[in-house]
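Following this message is one structure expressed as structure tokens.
Of the protein chains in this complex, all but one are displayed in their positions.
So, chain A:
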Amino acid sequence: MDKQKILIVDDSEINRALLADILDENYNVVEAENGAEAITILSKQREDFSLLLLDIMMPEMDGFEVLAYIHKYRWDDTFAVIMISADDSPTNIKRAYDLGAFDYINRPFDSTIVQRRISNTMLLYARQQRLEKIIVEQFYEQEKNNNLMISILSHIVEFRNGESGLHILRVKSITKYLLEKLVQHTDRYPLSKADISLISTASALHDIGKISISDQVLNKPGRLTEFEFEIIKTHSMVGANMLLGLPKEQQETPIVKVASEICRWHHERYDGNGYPDGLRGDEIPIAAQVVALADVYDALTSERCYKKAYSHEEAMEMILEGQCGAFNPTLLLCLQEITEILKNELMDTSPKQGDKSIQDIRNSIDYDRLLSHRKHPTLHWNQHLPQLLYMDSLTGIYNRRYFDEQFQSTNDIQAIVVLDVDNFKHINDNYGHGTGDVVLQILAKTILSCIRKTDAVIRYGGDEFVLIFNDIPANAFEKKLERIRSFINDLTIDGIPELQLSVSIGGAYGPKTTKKLFKVADNMMYQSKNKKNRVTVCFLDENEDSIDNI
């Protein structure tokens, strides 16, 4: 095992050497002769160090300044700082502790004491870090399971009425955003972060009562009769009663309490014209008020068996005009203020878990919209399955299976692009496969950032990517490819500044089959490959094979 690394910061060469002499048998010792030099070393490789021995009185930047800097940027999360000084006045010692020092060693140095103090500190720090890691892992595992349970529940409840399964997840997100805005606006509803999280989680249960409604009524495509509507209306009370039927100790948990309120009162309206109890104003618990608004907004903007989807603007107008009943005016204000989030982010409801960087990429893919191309669009019960099936595990973008199964035999794609990394073998051979992988990940991220949510990027194999476009004007298509090429050409890889990335791009545009477009794009890519770092596009029309090559 590598020795742990210690940084000694002291302006006296003799003192540094003395400490190094005591420590270098067991540790890897690095020296800095003033505070500024220490900060420079740490800013480059702070994660390498387990401990910092810091003198107080030094030129350039003294020990207190170094401590304050380290503490400000929370570098001491990963290493401990022990002060070493000849000045052992209580004021100095207290100040050092206040600034985040872990311990204080007085001069003169006693080798046994120094060694013991340091090894104990290291042990304690390592143990603390290990425990923190365990807690974080457990927390995420718990979160993962909670989210999974909620998505399963969403599918069960919504499976029956043939809806997307995403309604519950979206209501949950809108509820969270509305509540976060609400607490910024008013202190009338004293909600902590934990309360907000609790309410948004409980919101997933708002429609559980619907399982008691018969299929004929629940999934009736046309307008409901008054009698049928009365049946639908029972779902709120039924849902609340289902929760009331839970064993007493479960009923008393905060989540069940909040969920009961939401189930029962998420169809109440602010003016008292809702159901089942006709509560008005703040008689309706805030959790139910918020979920009611989130529910209405999402119902309006989604397609249902009895209606088309309204646009965000239309939905907002209908809500603000009171067409869906009266809501708390402050909440309406909050809804208006989260317009951007509603329009952009809420389309994406992939679960938040797992590897952060890959997750970022995954989150930027709108699977559900893209999967509307699917041959079998009614597989509600395994909606998340395609994410794993169709995802390239290295880059987080689509894999070849996705292309083969979803596009290969279709004829409604406007343009296909084949993109190949120049000299990829050279990168792997000279910098190792690890660097090759990083390059592919960065490229995937860069390409994703250049395309629209409705376009798709696929890792076709090795270092070859395929891009699919629809509804894009010819000149915009060409410009986009040029932009991708130039973006990639400007990329630098951390630690390998000399590595110049480039790609050869071939595009095919026009009303042809996917197979044909792919073949032409592939040929164009090979044309670009002759000179490398090029874009070659072929525009095809109905009759001719190609009308323009650039």
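Simple rule for what comes next: a contact is a pair of C-beta atoms (placed from the backbone, for glycine too) under 8 Å apart; a residue touches a chain by one contact, two chains touch by 3 or more; residues count from 1.
The rule we apply is simple: contacts and distances are computed from a predicted model.
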What protein name does the UniProt record of the undisplayed chain give, "Glutamyl-tRNA(Gln) amidotransferase subunit A", "Sigma-70 family RNA polymerase sigma factor", "Hpt domain" or "Transcobalamin-like C-terminal domain-containing protein"? "Hpt domain"
Given A:Phe109, A:Tyr310 or A:Tyr431, the residue that touches the chain left out of view is A:Phe109
May I ask which residue of A:Ser12, A:Asn344 or A:Ser486 touches the chain that does not appear here? A:Ser12
Applying the definition given at the start, please give the residues of chain A touching the unseen chain. 11-15, 17-18, 21-22, 55, 57-59, 85-87, 107-112
